[in-house]
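One structure coming up, written as structure tokens, with questions to follow.
Only one protein chain is missing from this complex, and each of the others stays in its spot.
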Amino acid sequence: MRTLAPFGRRRVQVVRAEDVGAYRVLHAADLDGPLPAAGQFYMLAAAAGWGAGEDERPHLPRAFSFLRAAGGELSFMLEDVGPGTHRLAGLVAGDELWITGPLGAGFRPPDGGRRALLAGGGVGIPPLAAWARELGGRPQALLGFRDREHAAGAALMEEAQVAVATDDGSVGHRGLVTELLAAELARDAHAVVYACGPPRMLEAVRALCGERGVPAQLALEAAMACGFGACYGCVVALRDGGYARICVDGPVLDAGRLEAVPAH
Amino acid sequence: MRTLAPFGRRRVQVVRAEDVGAYRVLHAADLDGPLPAAGQFYMLAAAAGWGAGEDERPHLPRAFSFLRAAGGELSFMLEDVGPGTHRLAGLVAGDELWITGPLGAGFRPPDGGRRALLAGGGVGIPPLAAWARELGGRPQALLGFRDREHAAGAALMEEAQVAVATDDGSVGHRGLVTELLAAELARDAHAVVYACGPPRMLEAVRALCGERGVPAQLALEAAMACGFGACYGCVVALRDGGYARICVDGPVLDAGRLEAVPAH
Amino acid sequence: MVDFCGLRLEHPIVNGSGTFDAIAARRAFGDALLVDFPFSAFVSKTITLQPRAGNPPPRLWEAPAGMINSIGLPNRGLAGYLEHDLPQLARLPVPLITNVMGSTQDEVARLVEAVDARPEIAAIELNVSCPNVRTGLDIGADPQSLGSLVRAIRPLARKPLIVKLTPNTADVAAVAAAAEREGADAVSLVNTLRALALTPATGRPWLGGGTGGLSGPAIRHVALAQVAAVARRVSIPVVGMGGVTQPRHALELMAAGATLVAIGTENFRDPRAGKRIATGLKSLQIAKRPSTSMNTSEPRPEVDANCANS
Partner (left out) sequence: MVDFCGLRLEHPIVNGSGTFDAIAARRAFGDALLVDFPFSAFVSKTITLQPRAGNPPPRLWEAPAGMINSIGLPNRGLAGYLEHDLPQLARLPVPLITNVMGSTQDEVARLVEAVDARPEIAAIELNVSCPNVRTGLDIGADPQSLGSLVRAIRPLARKPLIVKLTPNTADVAAVAAAAEREGADAVSLVNTLRALALTPATGRPWLGGGTGGLSGPAIRHVALAQVAAVARRVSIPVVGMGGVTQPRHALELMAAGATLVAIGTENFRDPRAGKRIATGLKSLQIAKRPSTSMNTSEPRPEVDANCANS
């Protein structure tokens, strides 16, 4: 599922920005941009003030999955983890962004009458939320978070039935989302698992689905310089040897193609 | 006239900022900073967003004469001519600045019963305005500007009797400030000329005072990396050979020490 | 139109090898890429005799005003390139320059011969920023060894031969002169500066490949110095690159003596950077022609070798 991007970056305006728990949600006006497919991403850079963060960074744009795309408005959800996300998290209505996208290949629908089972957490929510909307029928989504503040991000998964797990038990199940996933698969393993989240969580999902023989599509992350296959920087090692570029061959890859989800 | 600077840069807050004609005036709270002497300057850098301008500049702080210093408040007047002044001109109340200073040596009072005659223009106003205040008795100040919008800056010379010249004649005398200066000196040459302004204007003042044998003190400018004598980058050639560092030997130098005021 | 080694190019802006993958870009942007192709010639990523998977990740580090890469020259190898990539690259609307690298003279010879035989390819760029197996230094770091390499392979190519120099050397102009003497038709520079990034938590190298190469605005003025030094020494055309993000940076490289200017890292920030810069350059050239005409009769910047540090 790949929507082609207009060639080149374009300058768009932030029309709204709000905090949702530990996260920042940016809404940008992308009136003539195409409709992206769930799991695709955009390269973002603030039009002003890019490059003035710690260590004179960021220089390169940053990759973000879209959370929602409708009525000429693109929404992103991000967490401030470094100079790029910090700068983007500081943007307010009226500020401008450079965006390139949609990029990469998104999720593929379940086959063989399997049900869609979404699993993830943290900033893995956007592709899953977009996919739930695209699939329709309120699929089951299992989301893991650090704590209550982060769990607030679950509210962004509007069009799914959400079960939450938190490390500290402050919301929902105390423990890992993979525990919820194991239970769900025990109940009914005729599913395709769609997952996005922190590397360790994705690796656990990959391993679990591997054991259970359940097909899984993982939306992967890696540091990216370009997002369109130019730099060969964003690779992940494949089980059959060699590497795939996450930005053009992914970000969504079949779990079966990976030996493991790398830590970074 | 040199007030020592506290060792190191300090972080201060912009308490007010307004436009005056073509110029931006910044007021910063420098509660425990010492009282500077007229003609001294500070090295300024925005605490945030420094380095994100064109060509990933500015990296270094920028030198600015103080316009006013009273009640723990420091005021600067600047014109947006490049990435550093552009960033500073965008600061508003609440934003923070790194400042180091006061630096350099300021003006020395007239001797031999000569009267003080101030001449300059553009962003040369701050040291002259500070000097007029320090001298008291509303000395005569001759100021040159490009046009009406810039001439509005003359309002910042509160404690002097101001005569204005503009290139386009939109305000005051049509022509150069040196024409006003020549007339003043013809009337009464028993003066010390204190000048600050664009290089070409300063050079004309130097030449005029040289011919007339009138002592002049020029507040010079140069690109500076440090402002405290560390880099040897800010030099001006001396008549007797060698160079002076404008930041520690100046910025105020006797016109007689120079062969000419360099274009940059 | 710009003449470069007999190639007639629409404008002076090309891409740096390995900084734009036209095949992948076509997958991302579709035919819009061809309609609005950003470069006047396309330089393909370095190919080697055998296929290479490239270095283990991480391959990228973001540096002040630039980036460090340790990609490791992943490529399908000569045969794979000719079979899979070339047919697609041949469909690009601009001439194709194929960049090759070998770690032995024999490897380079076989690459050059095979590439020279293909009509779809307009010119050959020889990447000599690879460590000599004996010395560990880049082959391109030493005038002698580079000279003998060029002497050996020059007869094998009828197509224009561009030697891409390494900046990791004491006297790049001497290396360029050796390439010219042995028959290179042009030189291109700069390649990336050797750099190291350490993992914040451990102090161990961040990049899977150990060291990497620094590129982007951080190296712009180093590139300008090397291009000026080379252009004053040789009379063959120079392809200048290093940190170009704006049309005026291209104009400066040309003022320093470059005939063509290549865009590298900036492609990552702006996929259409080549077109943007080519367009802006044209207006600048009209505005500034006197001071920056490419007419080589006009004096190149005097860059006397005074103490660099002073």
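By written order: A, B and C. Residues from 1 in each chain.
Just so it is clear, a contact is a pair of C-beta atoms (placed from the backbone, for glycine too) under 8 Å apart; a residue touches a chain by one contact, two chains touch by 3 or more.
Fair warning: this is a prediction, and the values are worked out from it, not measured in the lab.
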item: Chains in view that touch the one left out, judged over the entire complex; value: A, B, C
item: Candidates C:21, C:85, C:182 or C:252 - the one touching the absent chain; value: C:252
item: Omitted-chain contact residue, chosen from C:2, C:109 or C:222; value: C:222
item: Full-complex contact with the absent chain, from B:58, B:122, B:139 or B:153; value: B:58
item: Where the unshown chain meets chain B, residue by residue; value: 2, 4-9, 45, 51, 55-61, 98, 100, 103-104, 222-237, 241-243, 245, 248, 262, 264
item: Hidden partner interface residues of chain A, rising order; value: 54-56
item: Touch list for chain C against the chain that is not drawn; value: 18, 54-55, 61, 63-66, 68-73, 101, 127, 129-131, 135-138, 141-142, 166, 168-171, 191-198, 200-205, 209-214, 216-222, 224-225, 228, 243, 248, 251-252, 255-256, 288, 291-292, 301-310
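The criterion applied here is as follows: only the chains that are shown with their structure count from here on.
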item: Arrangement of touching chains [line / ring / star / complete / other]; value: complete
item: Euclidean distance of C-alpha centroids - chain B vs chain C, Å; value: 47
item: CA centroid of chain A to CA centroid of chain B, Å; value: 54
item: Contacts with two or more other chains, residues of chain C listed in rising order; value: 65, 217
item: Touching two or more other chains - residue numbers and ranges from chain A; value: 51, 56, 59
